[in-house]
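Note that this complex is displayed minus one protein chain, with the remaining chains in position.
For reference, chains read A and B in written order, and residue numbers begin at 1 within each chain.
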Amino acid sequence: MKRRDFLSNTTALFGATMFSGAAPMIASAQTTPVTGGTLIWGHSETTQNLDMHQTGTASTGRVLQNVHNSIVTVDKDFNVIPMLAESFDTSDDGLVYTFKLRAGVKFHNGAEMTSEDVKYSFERCANPDTGAVNFEVFNAVESIETPDPLTVVVTLNAVNAPFLSRLAENGAGVIMPKGSGDVQGETPIGAGPFKFVRREFGNEVELERFDDYWDGPAYLDKVIAREIPEPTVRLTGLRTGELHMINDIPADRMAEIEDAGEMQVVKWFPLNWDFVNLNHTFEPFQDARVRKAFDLIIDKEVLLDGALWGQGATTASPSYPTSESYNSDLSQRAQDIDAARALLDEAGYPAGSLDIVFKATTNYPYHIESAQILVEWFRMAGVNLSIEQLTWADWLSQCWVDKDYQMTMMNFFTLWEPDFLYYSLFNSTGAFNYRGINDPEIDKLTEEARITVDPAARADVYKAVQQRVFDETHDIFLWFRNGSIGAQPDVGGLDSIVHPNGSNLNFHKVWLNA
Amino acid sequence: MAYILNRLLSVLLTLFLISVITFAVTNILPGDVAMMIMGTQSNPEALAGLRETLGLNDPLVVQYGRWIGGLLTGDWGQSLVFKEAIGPLIAQKVVASSLIVVMSMAVALIAAIPLGVWAAVHRDRWQDSTSSTAALVGVSLPDFFWGIMLILLFARALGWLPSSGFVHPGDDFLGAIRHAFLPSLALGLGLMAHLTRMTRATMIGIMGQEFIRVARAKGLSEREVVWSYGLRNAVGPVLTVAGLQIGYLFGSIIVIESLFNFTGMGWLTYQALLNRDIPLIQSTVFVIAAVVMLTNFLVDLLYVVIDPRIRLS
Partner (left out) sequence: MRRFFKGKGLIGTVIVLAVLLVAVLAPLVIPDSFATQMNMRARLSGPTWEHFFGTDQLGRDLFYRVVLGAQTSIMIAGAAVLMSIVIGLPLGIVSGYFGGWIDNVLMRLVDTLLSFPALLLALTISAVLGPNLTNTIIAIGVAFTPFLARIIRGEALRVAQMPYVEAARAAGTTDAWMILRHILPNIMPAIIVQSTISLAFAILAEAGLSFLGLGTQPPEASWGLMIQASRDYLDVAPWTALVPGAAVAMTVLGLNLFGDTLRDVLDPRTET
């Protein structure tokens, strides 16, 4: 029932709320693509490490989506479909994957893609020295063979049910030319529709059309992604015409901009999801009662309204809302300060005895707003919360790497693949387990899901994971946030720009009307 | 000559001290270079290995020697986040910042000198109190506040000027001026207020002197007395004070360039601080301090050339 609601919600947001420019002439011109022009995009975040294997930030993946192609990809319903491999096949025992590569695919360095490049890319990702975020996708790989230039055979030593769908994201499935690893961090080379030209860190990335792209050349000559984290500066740039388009329209302006009707607005759901993190190695949070009490203190609807002006929908699960594994039986705990106080008393933390530092990053201004709202509720519950604002670099090093925090808040993009989501975030050995969660029950379930081939049975295992995470309040889930793009009337092809994962933007079929 | 030589030696000594202070401060930053390079991929063994290869385990004196040796031989190292050689990066940003520093200085002087003279000539009348009050209000608001107001007015409401970005003068001269205009104005307003007050005070001092009375006695018009005799003598001290304000400007560009996304030295320094790019922090902080010190030295020197009496004291 709930899933269906989400589905209709998604299509409504995705399809219906496209506004075209005021002049009918522009609206008609939109239907015929034009080649040429430089599109200037006001990007909401700063790109980090440009090596597609190593980078963990959604901001970088969003831009590199245009530079790289993966071996397979997904459609809007997350069915795996061909990309650089024109077909793929799985053996009945689920251990052998055979990929038939597309012929005549060129890399930006002019070389033609062969099975050697695929082998190189997979091995590079799997190699611990590379430091790839997705290295464990290849944990079960026994061999990668290349019987001919257009065939790759990957053999696993154990069933890894999510293997194929994890290759559908660039993080694991990207194909790079053989031997290009050393330069990927500074000048990424791939087989995507745009060539990487240059980046000035913290300022802009320049991409140029790749004329030999296997799926036909893009329309735009160039894309310049200016990195403007300040919402108002970004919006001002769009309004003054300095920018052709921006992603992430400031939530509080959405209504106003839609009403004005001068700009094209594309909205979709969801862009990402947010949660509040409690460090499980911090003594008070080792007690599940304290974690549950903290959950009870937060009114998620009011927080969504306060921090994001209602631009999203609350959720008790981080599973992609339209996916099979979304556990719709779960619903968030309603705010109950008295119950929270009782729980805290029971756990031995009477009012006034808890002083908690909440670290929030200025990289997401709405996290700072959320933190300020939280402070008030926690005060009512007798918990003294103080805020420490961190820059993105400091958040990454203090909270992510050093796990030096008590309470924080984060959001994740692109985690539609349930194995990536639940194994990385909640398994005690997961790459994204920066909360120090160590729950044998979850470890068991996430391992079990990997060897469960039947999709429905696998979805049930992930639902059990969600139930467990909720019961134990390992994290406090808040909401899915809406994605949005604002563009000048002369930008065409915006219906093709958003990748199914909700975060990546693809400019292949976008054009500028002269 | 001996005086100049002496001053030069002291400049070198000060440069040395600046480098020591910069190095010392940046070495107590939490997190080190190895940590920054590894980022989210770091683990203790790999970190230890990288620290060893980077020489972070050497005594501080050795590390300082390596850094200063690099500075002197032109090898400024690599920026961790920009992935570029620091020397050329800074050179490029200094050009950008020079544009707004020079423009804001010009804006400030063009407005401040007539205003200050006007106030001095009409001393203690409404003209004086008006310009003094305006000047005081000018220095009473943070420059980023002026910046915000300028963006609202010229970019948002009127749409005359761009609100962000930097264009290289070599690529598009007019575009460069347009992009630099609002940040320069935001920087220049506070400076203008300060220089107006300075010009007024200097002019009042000069107008009371003997040679002005002589000029008046010779029957020159008041306009001639003020502009050719009075102002000519006031320009030196006013320019000196303006020169000494370079340091103030180099502090302010950090805020202003960040506000306007103007990618100059201030923006670079802020990025370096935000991202804990230690090699870059060291170099930007050192360069800014060195530029400030050298400008002050040149202003001093110029003053000596103009007024040789200084040498005696």
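Quick note on the criterion: a residue touches a chain if its C-beta (ideal position, glycine included) is under 8 Å from a C-beta of that chain, and two chains touch if they have at least 3 such contacts.
Computed from a prediction, not measured in an experiment: that's the story for all the values here.
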| item | value |
| --- | --- |
| Missing chain: touched chains present in the view | A, B |
| Residue among A:T391, A:N438 or A:Q467 touching the omitted chain | A:T391 |
| Option touching the unshown chain, where B:A176, B:M192, B:L268 or B:I288 are the choices | B:I288 |
| Where the unshown chain meets chain B, residue by residue | 10, 13-14, 17-18, 21, 25-26, 28-30, 124, 129, 136-137, 139-142, 144-145, 148, 152, 156, 198, 201, 241, 247-248, 250-252, 254-255, 258, 269-270, 273, 281, 285, 288-290, 292-293, 296 |
| Those residues of chain A which, in the complete complex, touch the missing chain | 230-232, 236, 250, 252-253, 256, 302, 305-306, 362, 365, 368-369, 371-373, 375-376, 386-389, 391 |
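Convention: only the chains that are shown with their structure count from here on.
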| item | value |
| --- | --- |
| Whole-Å separation of chain centres (CA-atom averages), chain A against chain B | 42 |
| Complex contact set, residues of chain A against chain B | 48-49, 54, 56, 131, 133, 185-186, 200-203, 226, 228, 233, 236-237, 239-240, 242, 391-394, 396-397, 400-401 |
| In the complex with chain A, residue positions of chain B that touch it | 31, 35-36, 38-42, 79, 81-83, 151, 155-156, 159, 162-165, 261, 263, 271, 274-276 |
